[in-house]
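Only a single protein chain was left out; the remaining protein chains are all shown in position.
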Amino acid sequence: MDTGTPGVKNSVHMEFPSLPENVGFARASVAFFASQLDFTLDELDEIKVAVSEAVSNAVVHGYPQGPGPVVVDVSATEAGELVVQVADRGTGIEDVEQACQTSFTTRPGERLGLGLTFIKEYADRLEVTSRPGEGTVVTFRKRPQPAAVSQG
Amino acid sequence: MDTGTPGVKNSVHMEFPSLPENVGFARASVAFFASQLDFTLDELDEIKVAVSEAVSNAVVHGYPQGPGPVVVDVSATEAGELVVQVADRGTGIEDVEQACQTSFTTRPGERLGLGLTFIKEYADRLEVTSRPGEGTVVTFRKRPQPAAVSQG
Partner (left out) sequence: IGEIRRYLRDNNPIRVSRSLRDVAYKALQVRDALVHRYAREPSVRQIADELNLPREDVVFALDAIQEPISLFEPIYH
């Protein structure tokens, strides 16, 4: 809870078991929270995709053996930026740089290896920290884009 | 987090500062979580009202001096019941029985004293525990009603 952190205007902390149905919960809840900033519908969709991918990874890769705790922290900074952090205490990642490469997956045939690539694409900044056996923390930031003049 | 509590199928824990904009966040997030049970849209609306009233009370009465932590725990039991708990560590309530009476409010003129009455009306069960100076916990339970035959 970030009531008093300097630079943070509002924040929500969430915890839930890594059940597939909670991917949708996290996606929607972060979108509800994000709607207090000036995001367009398309930007909100990008945020939803990024959250889905990060939480799906915790479900599928973080806890392959069964449900474990997923923690999502979302905040809105005074500067109008959305910060989303998805953390698990699961398997962790051996080589983070490799994991972030497009099409890299430890489950070839079954998955496409595009999740982290999409997050990187849709967020302004992505940070992944992980230790094998200890878990993974994915943090991404996104600001509403200054309104572009729409092509009629 | 209730991954392993017997009788609990799924649960989410949320924490946020008692800012007015978080009333809408809590209302929508709990309704989204509730939609994994077989509630009708009308029942989901009742759940939204109950959550709004409980969280508004934490904002307005629990922390009159400024934002403090609000904790919302929602779970879905194996038996298909929704359990919602809203807790604050604010002012607390002197006389809980009186607070639950229709039209009782400690802010007459400004408020209507109907919040807890609405929760009691819309939930199957309401429990309020509170200690002055320590805070308040409001817990309500609701099950989807067996589908009535629709009137043509």
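Assorted remarks:
Order of writing sets the chain letters: A and B. Residues in each chain are counted from 1.
Going forward, a residue touches a chain if its C-beta (ideal position, glycine included) is under 8 Å from a C-beta of that chain, and two chains touch if they have at least 3 such contacts.
Not measured: the values here are computed from a predicted model.
Touch with the chain omitted from the figure is made, among A:31, A:71 or A:123, by A:31.
Although one chain is not shown, part of chain B still touches it, namely residues 24-25, 27-28, 31-32, 41. Mapped onto chain A, the interface with the missing chain covers residues 20, 23-24, 27-28, 31-32, 35-42, 44-46, 48-49, 52-53, 56, 59-60, 111-112, 114-115, 118, 144, 147-150, 152.
In the analysis below, only the chains that are shown with their structure count from here on.
Centroid to centroid, with C-alpha atoms defining each point, chain A and chain B lie 28 Å apart. Looking at the complex, you find that chain A touches chain B at residues 1-3, 10-17, 19, 21-22, 24-25, 28-29, 32-33, 36, 67-69.
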